[in-house]
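Scroll down for the structure; my scribbles are underneath it.
A single protein chain has been removed from this complex, and every other one stays in its place.
Per-chain residue numbering starts at 1, and chain names A, B and C are given in the order in which the chains are listed.
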Amino acid sequence: MLAERNIIDQSEAVLIIEGLNEIREEMLDGSFPFDLSFEDIHMNIEKRLIEKVGVVGGKLHTGRSRNDQVALDMHLYMLEEGKSIMSGLEGLQRTILNLAERYKGFLIPGYTHMQRAQPLLFSHHLLTYFWMLQRDRQRLHGALKCADLMPLGAGALAGTGFPLDREKVAEELGFSALYENSIDAVSDRDYILEFLSFASILIMHLSRFSEELITWSTAEFGFIELDDAYTTGSSMMPQKKNPDVAELVRGKSGRIYGALFALLTVMKGLPLAYNKDMQEDKEGFFNTVDTLKIMLPLFAEMLETMSVNRVRMEAAVDDDYLCATDLADYLVRRQVTFRDAHHIVGQIIAYCREKNLRLRELDDKTRSQFHPSLADNIDALLDPIKVIEARKSRGGTAPEAVNRQFELAREIFNNKL
Amino acid sequence: MLAERNIIDQSEAVLIIEGLNEIREEMLDGSFPFDLSFEDIHMNIEKRLIEKVGVVGGKLHTGRSRNDQVALDMHLYMLEEGKSIMSGLEGLQRTILNLAERYKGFLIPGYTHMQRAQPLLFSHHLLTYFWMLQRDRQRLHGALKCADLMPLGAGALAGTGFPLDREKVAEELGFSALYENSIDAVSDRDYILEFLSFASILIMHLSRFSEELITWSTAEFGFIELDDAYTTGSSMMPQKKNPDVAELVRGKSGRIYGALFALLTVMKGLPLAYNKDMQEDKEGFFNTVDTLKIMLPLFAEMLETMSVNRVRMEAAVDDDYLCATDLADYLVRRQVTFRDAHHIVGQIIAYCREKNLRLRELDDKTRSQFHPSLADNIDALLDPIKVIEARKSRGGTAPEAVNRQFELAREIFNNKL
Amino acid sequence: MLAERNIIDQSEAVLIIEGLNEIREEMLDGSFPFDLSFEDIHMNIEKRLIEKVGVVGGKLHTGRSRNDQVALDMHLYMLEEGKSIMSGLEGLQRTILNLAERYKGFLIPGYTHMQRAQPLLFSHHLLTYFWMLQRDRQRLHGALKCADLMPLGAGALAGTGFPLDREKVAEELGFSALYENSIDAVSDRDYILEFLSFASILIMHLSRFSEELITWSTAEFGFIELDDAYTTGSSMMPQKKNPDVAELVRGKSGRIYGALFALLTVMKGLPLAYNKDMQEDKEGFFNTVDTLKIMLPLFAEMLETMSVNRVRMEAAVDDDYLCATDLADYLVRRQVTFRDAHHIVGQIIAYCREKNLRLRELDDKTRSQFHPSLADNIDALLDPIKVIEARKSRGGTAPEAVNRQFELAREIFNNKL
Partner (left out) sequence: MLAERNIIDQSEAVLIIEGLNEIREEMLDGSFPFDLSFEDIHMNIEKRLIEKVGVVGGKLHTGRSRNDQVALDMHLYMLEEGKSIMSGLEGLQRTILNLAERYKGFLIPGYTHMQRAQPLLFSHHLLTYFWMLQRDRQRLHGALKCADLMPLGAGALAGTGFPLDREKVAEELGFSALYENSIDAVSDRDYILEFLSFASILIMHLSRFSEELITWSTAEFGFIELDDAYTTGSSMMPQKKNPDVAELVRGKSGRIYGALFALLTVMKGLPLAYNKDMQEDKEGFFNTVDTLKIMLPLFAEMLETMSVNRVRMEAAVDDDYLCATDLADYLVRRQVTFRDAHHIVGQIIAYCREKNLRLRELDDKTRSQFHPSLADNIDALLDPIKVIEARKSRGGTAPEAVNRQFELAREIFNNKL
């Protein structure tokens, strides 16, 4: 570009490019002589280039400053790593879909406040995380768009007097847009903050999933057993399967929230343009990227390999008090108002608790004392499977509603949404 | 919808709708009898409806639970308030554009590390904030999209057995999509977190602008004077104009960051579906919305009414050491390599500092001792205006490059981007 | 003091004091005419004083500025409220001691990684929180000491030219020290930050306790049942006891952490002395104080009234794999090295798991195949009570070690530590 714009000679450009190609080879085969006394990678390359092609190498950075160069590196890094995190997210979504397919027909209690509330298809529960991750992907997409701005040409802060072709540079480097203001180009850390916000919400999601896995793995719940590869025991207590990976993922919420807060703190109240404080943007960002890259596939593998104890799960569902809502809905259909229906069902359950009975153990006559409509056969209302099958409106836990989610998920992947 | 789906009778629907219309009137004219002993707005309305239309009022909430109702309220609130914040952002951008137009031709030193670095057009500096706010608008757009999901029909967590027409409800309420998973609908707080992330980055931007306004208002800088309406003095020291509004905006970064971290903390490690902890989503969110709604127009007015001291600004620019980069670039064009050029200019400036001279006070001969090319007339290189005019590549501070920013800004507003 | 130092006349002092006494009465009986057009409480009092005693009332604030007055209010507020929080903490500690006494002899599994690890006395588990709260009290003590500095006399920032007797003022207001530097007196927010740090660690402790209560209240654990007053059900599902108070306490960690980070953000990078940003110190601080004052007694009552299901707890303990450590320790006493002992016990448990046996179901012969010493009668090693009784070194879970904790606790209260 420098040569095309006559900023340097064509012959100089050829020399420089040849030199850079050689340097790339050296880096690939590990022979490049890094020298820490030269401040950074840019200076090391320039120095090596001069060794190779002579003083003309000193023209490499014409029209650039360290500020826009470093900004470029950070943008390229994020765009590159963002892709791999995006594919980690997609992989985890696929795993969840696979599990939801695999465990079709398994029942689990739905909890609110950690108290059993209503019966669910286990698949429906799992798919919740699919949708959470889908929003995470959209947020990552937004953060990557925010990083997709080419900064070179901003100089130290005011732009450059050289007639650079910024559009061409952007295109060659794979950017779809460029900074329209040179000060912005060197002062902006929005893309990192937006990435860290995305990462914080994502790790929050995974901390919730981890909490569930840890709870389900307790002796008391016993709904799942994580594979040995994702737990540790002690040599002495091999029966103990500490869900280390899930705990670590939950714990990583601290590190990632901390990285977001750290950078928000750094940027607070900084005047334009560049201030040295901003150098603190790196460590938390790199660490977050590395964490996500490792964690997403690991989490998927942990899910893939866990075993599910259908017997324990369904024993927990077999508590017909979980059908209270459906009993009330039944009364509503018989013209009882919503509030009265709730009240009547409340009384029945209180009665059963006192007598230590399940709902299905009440005979017709007893039931009819609470409301005449209850004299009818209501077995179907007290069967978790039937109760689940009834919730077939869009988004519900009925098999047909869950199937709709599978279709939508497939559509998302087919259309790369 | 309940009547269309034969969940209630048409006549019941008519009664309920008439009752609700009357209630709306009562709310508008202030005669609605709120009763705190009824837990929330939904219960108050239902009770009043029953008073008006009889027991049929109890059918109002058929197919709903408190969980999906409250979720709906929060979504509607955010979509509504989001619009007004969006227009506050746009208003502030327009103010910045106006200022940038008004102060065309004013020069200001560009700073890095708070040290004067290169001369800038003041308009160019101001426009930096235009672009920062443009990204904020895109983030708000993303957050609103994330909130644009209709939750009704999710029931407590498992969906509903009533054949609700969720699509129709979504359409009538102005949503363009709905939650595809009932558990997700009641467990999700992503939209609030994404909003608070947007708000945190925005307030960070405004804290930077505020810091600049505060610094520029000092006696030592003296670049601007804020209007009395946005400062306070004391009765005793009327010369003191404390930039209270700018300081408060800077200080609000604490409150808004705090709200984001509060909710991230709350959500960390919570199992599905609803947990009471999540009630803590409200105060920080409402407070942030209120803060932004007040602050954005206030900030715009403060900018609009400030006076700019061109003399002080340009006196600060009149330091020809700020032209060092251009002198080096000149040498580069004379075939000196980038590094050598930097080195030579460094020597000249060191020489001037020692002799306490300005660059333009050096005569040809002295200059030529540093490099023969410097014997030529280089006055243009040492004139801040010329130096600014030279930076005309896209995004630079030259008037023509700044004009390009104005055009892009106009395009953005015309095309509602 | 002003009169003693001859800054005002004795007769003026008498008038002012009489006026202030009347104003106090007005405030107590609610007749004081607050006027929002006067900026704050100080101005309202001064204005009322002038109405009562004439222009001499204007001498009330001689030698003061708003900056040191507001600082004084905040210090007094914290010292006052700090006492009541201290007593809330002590009350909660006493409740924990009571419970630990009440449930002497109850066993509970000790968990690590939420996996059952070793049997514990339930009292020992509860007392952990006693010690955590004891450290909280020490931290609160430190924060109150940090607030125990009298700021009056600092003026706006430079001190005052009036010969104030700051020591006397400090003494009369109940301070034991005063700020030795006037700038510090008006710039300092350490005491609030130290208080919020204390509060954050405290709420973290209570979030852990809450998490345990919530988990123990699940149908799956069933270790405790919280009293109805501290849970909510629905009219329809009276069996559901949502542990709302525990969840809210856990959720408050967000609000309190947020308040700490808000103020740390506000203070970051502020130059001396007062800046308006610092006005943002109030809301999060007041909110935290109010939260703690309500929450501490509420939490204590919730604990006091919960019922404990000894049968469920001890059924969970009756898993003799929890005795693995003691079996290994037994071998160590028989001259097996620590590592070998662990290895041997691991093999035994693996064997039992495979055969689906409990440890105590193994006969002598089988046991002796793993190690000759195991041929002996080892029943005592496999009985949770015996295992507990063995851990009698200081701080252990044996009854006698737990008794030592009771004694220490009593000592702490007796000596007001």
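The criterion applied here is as follows: a residue touches a chain if its C-beta (ideal position, glycine included) is under 8 Å from a C-beta of that chain, and two chains touch if they have at least 3 such contacts.
Keep in mind that this is a model prediction, so the values were computed, not measured.
Peer 1: Which chains here would be touched by the one that got left out?
Peer 2: Those shown chains that the absent chain touches are A, B, C.
Peer 1: So one chain is hidden, and I want to know which residue out of C:Tyr274, C:Phe299 or C:Phe370 touches that hidden chain in the complete assembly.
Peer 2: C:Tyr274
Peer 1: Touching the left-out chain: which of C:Lys52, C:Arg208, C:Lys293 or C:Arg310?
Peer 2: Of all options in C:Lys52, C:Arg208, C:Lys293 or C:Arg310, contact with the hidden chain holds for C:Arg208.
Peer 1: Have a look at C:Ala156, C:Ala259, C:Ala300 or C:Ala316 and name the one touching the chain we're not showing.
Peer 2: C:Ala156
Peer 1: Would you mind spotting which of C:His61, C:Lys104 or C:Lys282 touches the chain that isn't drawn?
Peer 2: C:His61
Peer 1: Contacts of chain B with the missing chain: which residues?
Peer 2: 112-117, 214-215, 217-221, 234-244, 247, 261, 264-265, 268-269, 316, 319, 321, 324-325, 328, 339, 341-343, 345-346, 349-350, 353
Peer 1: Tell me, which residues in chain A touch the chain that this view leaves out?
Peer 2: Residues of chain A in touch with the missing chain: 242-244, 247-248, 250-255, 257-259, 261-266, 275-280, 283-284.
Peer 1: Could you list which residues of chain C touch the chain missing from the display?
Peer 2: Considering the whole complex, chain C reaches the absent chain at 46, 55-62, 67, 110-114, 117-120, 124-125, 127-128, 130-132, 135, 138-139, 142, 145-146, 153-164, 166-167, 178-185, 187-188, 190, 193-194, 197, 200-201, 204, 207-208, 210-212, 215, 250, 253, 257, 261, 264-265, 267-276, 325-326, 329, 332, 337-340, 387-388, 390-398, 401, 404-405, 408.
Going forward, only the chains that are shown with their structure count from here on.
Peer 1: Quick one: point me to the chain whose Cα centre is farthest from that of chain C.
Peer 2: B
Peer 1: Once you find the CA centre of chain A and the CA centre of chain B, what distance in Å lies between them?
Peer 2: Averaging C-alpha atoms per chain gives centres 25 Å apart.
Peer 1: Can you compute the centre-to-centre distance for chain A and chain C, using the mean CA position of each chain? Integer Å is fine.
Peer 2: 34
Peer 1: Going by the contact rule already set, what residues in chain B reach two or more other chains?
Peer 2: 250, 253, 257, 261, 264-265, 275-276 - these are the residues of chain B that touch more than one other chain.
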